[in-house]
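Here the complex is missing one protein chain, while the rest keep their positions.
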Amino acid sequence: MSEIIVESLSHVYSVGTPFQKTAIENISLRIPQGQFVGLLGHTGSGKSTFVQHLNALLAPTSGKVLVGGTDINRDKKARRDVKWQVGLVFQYPEYQLFEETVFADIAFGPKNMGLKKEEIEERVREAAGFVGVEEDLFQRSPLELSGGQKRRVAIAGVIAMRPGVLILDEPTAGLDPAGCRQIMDNIRQYRAGTGATVIIVSHNMDDAARLTERLIVFDHGHVAMDGSPEEIFSQPEKLISIGLAVPQSTALAMALREKGLDLDGAVFTHEQLIAAVRKLKEVGAC
Amino acid sequence: MLKDITLGQFFPGDTIVHRLDPRTKLLAVLLYIVALFQAKGWVGYGLVLLVTALCMAMSHISPKNIFKGMKPMLFIIVLTALLNIFYTAGTPILPGWIVTWEGIDRAVKMILRIVLLITGTFLLTYTTSPMALTDGMEVLLGPMKKIGVPVHEMTLMMSMALRFIPTLIEETDKIMSAQKARGADFESGNLIQRAKALLPILVPLFVSSFRRADELAVAMESRCYHGGSGRTRMKQLRMERRDWIALALSVLFLAAVIVLRRLGL
Partner (left out) sequence: MNAIIRFENVHHTYSEEAHESLSGIDLSIEEGTFVAVLGHNGSGKSTLAKHMNAILTPTQGKVFVSDLDTSLEENILEIRRTVGMVFQNPDNQIVANVVEDDVAFAPENLGIPSDEIRRRVDEALRQVGMSEFKLHAPHLLSGGQKQRIAIAGVVAMEPRVIVLDEPTAMLDPQGRREVISTITRLCREKGLTVVLITHHMEECVGADRLIVMSNGRIVADGTPVEVFSQVELMDREGLSVPETTRLLYELGLPTDVLDVESCAEEIARAFR
C-alpha cells in the first residue's frame, strides 16, 4: 500500500541568505492508494516543490511525509527506498535519456534497485508496453527517436520501477495535440493496469478536468482548493481569482448562464456541455 | 547546492571601481599581479596587502564574498602551505623539530601570495560585467588581430560561455534530480564507481549542450551575425580622467614594490 500522508509540510529555500523564500507552507493532506489526482497552480505556486517532497528528493524544512505508513525521511535508506515506491517523471524527461540503447535506459531504474537480470528484462518489456514503445526500438539509440517517442521512453524508465505512486510534472508540455492524447492514454492505461496512484502536475485545465477524480489547487505555497472536479469547477470565479484559466467548456457554460440559459450541474468537459445544452433544448421544446 | 558557486560572478554596483573602464581594470590587475610576484620582504607584502584592502573598501565588496569564492581553492592553499612548512631547510623553531622559521616565513608569504592573487582577480570579475570584461579584452588584444589571432571570435566565445554557465548549472541540477528519482546514487561507492555514476548526468548534459550550440548558432545567424567585421557596439568604451589616474597609480604602485624589493624590504 502506498497511501501518502503529508503532515504540516513546509519548505524554505536558501535559509539564512538574502534569497530565502518560502515555497510551501504548512500543507497537510492525504492521498489514498489508487486515486487519480491533478495538481494545479501557476508557475511558482509551490506545486513542483511539493511533489519533490513525495519521493524525498527534497527534505522538508518542517513537517513530515509518510508513504505507506513510513516516514520517508527517517534515514538514508528510507530516502532511497521511497524512490522505487514513488516514481517521479520530471518536466521534459526526454532530456535525461543517456544510455546507448532504449532498453538500457528503461532498465536504469530497475538496475539501481538491484534486481536480477530476468526481472529487469520483464519490467522493461512491461513498462515499454504501457507506453506503446515497440520492442524493435529496444536496440536503437534513444537520441534517434522522435520527440514523442523519447518522452514515452523516459516515462517507461520510471514506470519500470513499478511505483505504487506515479507523479508526472507537465507530462504533455511541448507536445502537439496528438502527442498529448497519446501520453494521457498511456498514463490512463498504466493506472488501469496496476491500480497505482497517479498525480499529474499540470497547467492544462482541460486535461485535468477530463481525467482526474480529485483536484488540488496550489496558490502561493498553500492549498487553495481541494476537491472533485465537479466541486472545483462549480466555483470558476475562485479559479479565475487565483489567476488560473477554467476549461473552455466551463467558460462557455458561464457565458450561457449569464445569457439566461439555465444549464444543469457542473460543466467542465465538452460532453457535459453538449448534454446540458441538449437537455435544455428538449425542455424548451416541450 | 551548485548555485552557491560564486566563481566568476558579477556583483552589480555603482562605486568608482565599478565605473572604471574594463581596460583600465584589466591592465591594473595585470600590473597588480606583476607587483605581487615582485614583492619579497614583509614591507613589500604589507604594501600589496594595504592596496588590496583599499581597493576592496572602494568597491564595497565584502571580504566574506571573496572568501566564499575562495573555498574551492582552499585545498591547494593548505597543501602549498604545508609543503613549504615541512620542506624548507633552515633553523628549526625548536631544537630537533622539522619545522623551521624559514619554512613558516615562506608558507605565510605563499598563502598571502595565493590569497592576494585570487582576491585581485575576484575584485576584477566582481566589479566588471562579463560583457564589459570581454569587450575590454577584445580591444586590448586588438593589435594581435594583425598577426592573425582571431581575437573577436575568442572573446565572443568567452562571453557566450559565461552567459551559459548559469543555464548549464540549472540544467545539471535538474538532470541530477531526475536521475536520483530513478535511484541513481552519487554519494556512495569508491572513486571509480562514483566517476561512473556521473555518466547519467554528463551524457544528457553533453547532448543538450550540443543541441543548444546548434540552436544558438542558427539564432545568431538569424540576427545577422556574420563575424566581427563591420560590427559596431552599443556601449563604446571611453577612457575618462579617472581611468588615467587609476592607471598612473597602478604603475606607481608597481614601481614602489620594485623599489622595496631592491632595498631588500
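To keep things simple, chains are lettered A and B as they appear, and every chain counts its residues starting from 1.
Following the convention adopted for this analysis, a residue touches a chain if its C-beta (ideal position, glycine included) is under 8 Å from a C-beta of that chain, and two chains touch if they have at least 3 such contacts.
The shown structure was predicted, so the numbers you read here are calculated from the model rather than taken from an experiment.
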Contact partner of the left-out chain, one of A:1, A:59, A:192 or A:274: A:274
Full-complex contact with the absent chain, from A:75, A:134 or A:176: A:176
Residue ranges of chain B at the interface with the undisplayed chain: 10, 12, 129-131, 159-160, 162-163, 166-167, 170, 211-212, 215-216, 218-226, 230-236
Chain not shown, touching residues in chain A: 42-43, 146-148, 173-179, 203, 243-245, 248-249, 251-252, 255-256, 258-261, 270, 273-274, 277-278, 280-281, 284
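As a convention for this text, only the chains that are shown with their structure count from here on.
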Length of the line joining the C-alpha centres of chain A and chain B, rounded to whole Å: 44
Residues of chain B that touch chain A when the two form their complex: 171, 174-175, 177-185, 199-200, 203-204, 207-208
Chain A to chain B touching residues, read off their complex: 52, 55, 57, 80, 83-84, 87-90, 93, 95-99, 108-109, 112-113, 143, 157-158, 161
